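The other protein chains are all here in position, but one chain of the complex has been omitted.
We just call them A and B in the order they show up, numbering each chain from 1.
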Amino acid sequence: MERVIMGNHAASYGAQLARAQVIAAYPITPQTQIIEMLSEFCADGRLNAKFITVESEHSAMAATIGAATAGARTFTATSSHGLALMHEMLHWAAGARLPIVMAEVNRAMGPGWSIWTDQNDSLSQRDTGWMQVYCESNQEVLDSVIQGYKIAETVLLPLMIVIDAFVLSHTSEAVDIPDIATVDRFLPPRKAQYKLDVTTPHAFGGLVTPSHYMEMRYKMQKAMEEALGVMEDVDREFQQIFGRSYGLLEEYRMDDAEVVLVTSGTITSTAREVIDSLREEGQRIGLLKMRVFRPFPTERARNALACAQKIAVIDRNISFGQGGIFAQEVRSALYDAGTRTPLFNFIVGLGGRDVTPTSLRNIATFIFEHETPPEDIIWWEVNK
Amino acid sequence: MSTDLVRPRESVKPETIPEEEYMFSGHAACPGCGGALAMRHALKALGEKTIVVIPASCWSIIAGAFPSNALQVPLMHTAFATGGAAAAGISAALQMQGDTETTVLTWAGDGGTFDIGIQALSGAAERNEDFIYACYDNEAYMNTGIQRSSATPWGAWTTTTPVSKFKQEPKKDIVGIMVAHRIPYAATASVAYLEDLVYKFRKAKSIRGTKFIHILAPCPPGWKSEPSQSIKIARLAVQSKVFPLYEVEKGEKYTVNVWPEKPRPVREYLQLQGRFRHLSAVDLETIQHNVDCAWEELVKKAKESGTC
Partner (left out) sequence: MKDHPAAITEINLAHEAEMPPLPMSIGTTLVNKTGTWRYFRPFYEDKTPPCNNACPAGEDIVGYLALLKEGRYEEAWRLLTQENPFPGVCGRVCPHPCESECNRIELGGAVAIHTLERFLAGEAAARKLSFVAAQRIDEEPVVVIGAGPAGLACAYHLALWGHPVTVYEAAAKPGGMMRLIPPYRLPAHVLDREIANIEALGVRILTGQRLGGNLSWGALQHYQAVFLAVGQSRSRKLGIAGEKAEGVLSGIDFLARIERGEAVRLGRRVAIIGGGNTAMDAARTARRSGAEVTILYRRSRKEMPAAEAEITEAEEEGIAIHYLTAPVKIWTENSRVKELECIKMALGEPDASGRPRPVPLPGSEHRIPVDTILPALGQEADLSFLDETIQIAQGQIATDSATVTSRQGVFAGGDVATGYGTVAHAIGSGKRAALAIHHYLRGESLESFPPLSQAVHRAQKSLSPTVVRLENLNQDRLTFSARPSQRRLDAQTRQQSFDEVNLPLDEFTVRFEAERCFSCGICNACDTCLIHCPDVAIKRDGLGRYRIDYDYCKGCNICAVECPRDAMSTEEESKWKE
């Protein structure tokens, strides 16, 4: 069924179709519509689930962990400071190997207060053990939620679907909402192998001494590595049933590209337009969409960028004292390639500053005019 | 004449304490730990269909290191502040599974209840989540080495309220706070009155909604007391009215469970604990006065409730 819906509601439909059983969430702009729609679904029976209106995001994740440990399929959503408040529990969810799926609306961190889009909130959590998928369209949001459960419940790690604030969360697009019977075929109910069960009592999450802790962490990393293959398998299966697939990353017009823009989130869809326009002008420029950030698809990224002569990573975030985070990770992936391709790191759009086609075009021009990056970090359209 | 005769209590075996054990030996509690004994009997009361949630506290360690478990029932460890929230999640999952028999029990220390955990507890209570929240209160952050909490009583030494500036604030009235949420059931319990403790857990299990039980748990290392005296100290706490045993139903009806026949002066309770050794005679009088006033308030409420 095709509907014009906002990005947030796409996430709600995703959770509904996936038959989430327990939802514990706390409102924060610009996530609120996700949970408001789910509240209605639960109240009127369109979704058979328990909705817990917790009193903070930290409690939201704690309650979600509780429900997941008891074997339920769970869902939550947050943004920015809410995600930051959950930080302790994000570590817990991953260490507890719980297949929680969460919608994370990228929003800038205060002070000053900002409700607009920025990637620092989600990227600050990149070490917690959560898988991270950055979405470009409302359809992708809905589909990623459904895929997300299958992936998470296979590798036993939690997964967050990242959605740009307002640009994606509040923008309406046409979305194909699959019928639930089809989704059921793709995604059966969760069968938790390890759970709280009075018939086979276990203790979960207790003290682990140095003798055993590293092995558990090793297994988490292994699960992350395994997730790369699992994501591709799930994506392929999704393609067969629903006719859509997304991949870990997407190469757009990169076959003979000399310059490659590396983007994530909604900047990607703006960039497609700019790439097309520049191509018409004869520029050999391509676009690499980074969709899955965790686990980082190192080998695939390295292969995709092998032939590029200049790489420009567009970061709507910054790790203070170092640089753009996507740039760090891409640079790191390229280290073993031995190519030393010049890599330009552009910091754009922090705090929701609009990244227009003109901005991107100007970035492209800048790259054409420079052999190597003049600075480690190139702050774009900032009044210095 | 025979109707005047009352069987002496000491002659009657505690028939109301169930025989089955749900806690194993070999757990890591200190010798004489009130919190360990309280858990043992709470689980006896609740039985095998119980899921225990333990936020960071002594019991996070007592329960044993991986791969051991000290309990015969499922147990989920959780972060310090989350006792109320984690239980809410488990309770929701059980409801989705159609399980109406399993009890969710949060077993938190005073830190995880009075301080860092109070938000999650209050949130869960306001939503009337269906679980039992038990606080085993040893009156300080004992697991991290005896630092003060808002449950530490006035006058006590802790590592963060040293003798030269002992705790100046009164103990938070946690039961009063929970009663203000109008939850169906709130009560205090003591390891020196185990039949009463078992009765209260059983009663809590039979009620839907949020139930709160506050247990005084003597801690020999933290209270600087002899391990062998833990039960005696707990008993004196009740007999000196420092820790009265009572229940509050639906936030209104107060019932006092133990009326000390020969109330003891608080001094007798305090002098068994090194953490109070530095107190002067005037300090003791202050404590006695405060205890007496609090008792009068409680008795008044019980009278207004028509339970005595």
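The criterion applied here is as follows: a residue touches a chain if its C-beta (ideal position, glycine included) is under 8 Å from a C-beta of that chain, and two chains touch if they have at least 3 such contacts.
Computed from a predicted model, the values in this text were never measured in an experiment.
Enquirer: Which of B:G26, B:G98 or B:G306 touches the chain that is not shown?
Expert: With B:G26, B:G98 or B:G306 as choices, the missing chain is touched by B:G26.
Enquirer: Using the definition of touch stated at the top, determine which of A:E40, A:D127, A:D184 or A:E215 touches the missing chain.
Expert: A:E215
Enquirer: Sort through A:H58, A:R97 or A:R190 and give me the one touching the missing partner chain.
Expert: With A:H58, A:R97 or A:R190 as choices, the missing chain is touched by A:R97.
Enquirer: Can you list where subunit A touches the absent chain?
Expert: 95-97, 156, 194, 200-206, 208, 212, 215-216, 219-220, 223
Enquirer: Name every residue on subunit B in touch with the hidden partner chain.
Expert: 1-2, 5-11, 13-14, 17, 20-21, 23-34, 36-37, 40-41, 48, 63-64, 66-70, 72, 75, 194, 220, 227-232, 235
Note that in this section only the chains that are shown with their structure count from here on.
Enquirer: What is the distance, in whole Å, between the centres of subunit A and subunit B, each centre taken as the mean of its C-alpha atoms?
Expert: About 44 Å, centre to centre.
Enquirer: Considering the complex alone, what residue numbers of subunit A touch subunit B?
Expert: 21-22, 24, 48-50, 52-56, 58-60, 62-72, 74, 88-89, 92, 196-198, 201-209, 212
Enquirer: Which residues of subunit B touch subunit A in the complex?
Expert: 48-51, 53, 60-61, 63-79, 81-82, 84-97, 102, 119-120, 122-123, 126-127, 129
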